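All protein chains but one are shown at their positions in the complex.
What follows is chain A.
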Amino acid sequence: MRMSHSALALVRGALTGHTGWPRTWDSPLPRDRYKVIVVGAGGHGLATAYYLGRNHGITDVAVLEKGWLGGGNTGRNTTIIRSNYLQDASSAIYEKSRALYEGLSQELNYNVMFSPRGVMMLAQTEHEVRGYLRTARANYLQGVETRFITPEEVQKRVPIIRLDGPRYPVLGALWQPRAGTARHDAVAWGYARACSAMGMHILENCEVTGVRSDAGRVSGVETTRGAIGCERLAIVVAGHSGRLAQMAGFRLPVESVTLQALVSEPVKPCMDVVVMANTVHGYLSQSDKGEMVIGGGADGFNNFTQRGSWHHIEETVRALVETFPMLSRLKMLRQWGGVVDMTGDRSPILSPTPLGGCYINCGWGTGGFKAIPGSGWAMAEMVANEAPGPLAAPFGLERFREGRFIDESVAAGVAH
């Protein structure tokens, strides 16, 4: 049963002590077999399932999650949403995604708090200025609204920034007015609720431990809750992709590293936009709760611990204290890390695999939260049609063999 969300419903709920709210998603027993199994109930996995139902009418779907839904990077990221990417293939899928975010709360009847407050990427060297001028021109032709703004406009939008740090002056910024942030957990919960309402099964605490195949085609998976059959398999497990690929009998050009983030104690609003400073490696936004949300570059070595090295935090904090001096007297409340899956060209993989009927979606690395709706859309299209559509096509695995990279490091050092 699903109860529609609205202010009125809350008032009605208050009358009954909120005892009438149903489960957000059901917790059913696994069936023997589904048409499609999605492994991984992160944002990308859940969005894949959702658009399979919504766009392609496929609802005989199970989403299998080894832990708790949304507990991977979907629930650990700094929630920056933007689409001012340089390469056509990237900006196509990220802009599709951003556009879907615009209406996602209404579509899911769940407030994901997409807040298009604007994202600003500072240019702090002449080289960066040239790079962002180029990106702005590319974005214009790609239909993505961005522009290069002056230091004065930067200061006006971000009163707490110091333009004239002794080290790297702010020379301008690439500004995307309709970029912003969203509430990460709500994105996962909202999709899960909508999938469940379509009759799909979301199975938590159900770890996939093996992939079964028959004559070169996938036939099911083994899980900690027993074997489950399927016709098609979508692997959407971010940092664990290498392991799943191994189970399915192929290898991926992906490595896993820790990416860290931290938040300060909450303070009254002092910055309404998202600022990224790539020369010094740090970015900053203020959550609706008032916490300053801080992130930086990924750790320099491979690991799976979800704990990073402290010197990266130091490097990030230095960069930001230098750029936003008022941060100095705020305090770090929490720090954490997530295992991100990085490809050689820092772009994702959305691809058929050597195993028939098995598709993979991974490699979003440090920047895939923003891509959740678009990636789910493109992945669903590929799984439903058993062939990639135009959004996914450039991101196939064969690009590494062909050298057809989609290199975004060109435009920015960090890609969040």
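One rule holds in what follows: contacts are C-beta pairs under 8 Å (C-beta built on N, C-alpha and C of every residue); 3 or more make two chains touch, one makes a residue touch a chain; residues count from 1.
Note that contacts and distances are computed from a predicted model.
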Per UniProt, and picking from "DNA repair protein RecO", "L-lactate dehydrogenase complex protein LldG", "Sarcosine oxidase subunit alpha" or "DNA polymerase III subunit delta", the hidden chain is "Sarcosine oxidase subunit alpha"
Using the touch definition up top, pick the residue from A:Arg33, A:His56, A:Arg134 or A:Arg243 that touches the left-out chain.
-> A:Arg134
Touching the left-out chain: which of A:Glu152, A:Asp214, A:Asp288 or A:Glu386?
-> A:Asp288
Of A:Ala14, A:Leu29 or A:Ala215, which sits in contact with the chain we cannot see?
-> A:Ala14
Have a look at A:Gln155, A:Ser213 or A:Ser309 and name the one touching the chain we're not showing.
-> A:Ser309
Positions on chain A where the hidden chain makes contact = 5-7, 9-11, 13-14, 17-19, 21-27, 67-71, 75, 88-89, 91-92, 96, 102-103, 105-106, 109-111, 113-117, 124-127, 130-131, 133-138, 140-143, 160, 162, 165-168, 183, 185-186, 189-190, 204, 264-270, 272, 280, 288-290, 305, 307, 309-310, 313-314, 317-322, 325-336, 344, 390-391, 393, 399, 401-405, 407, 409-410
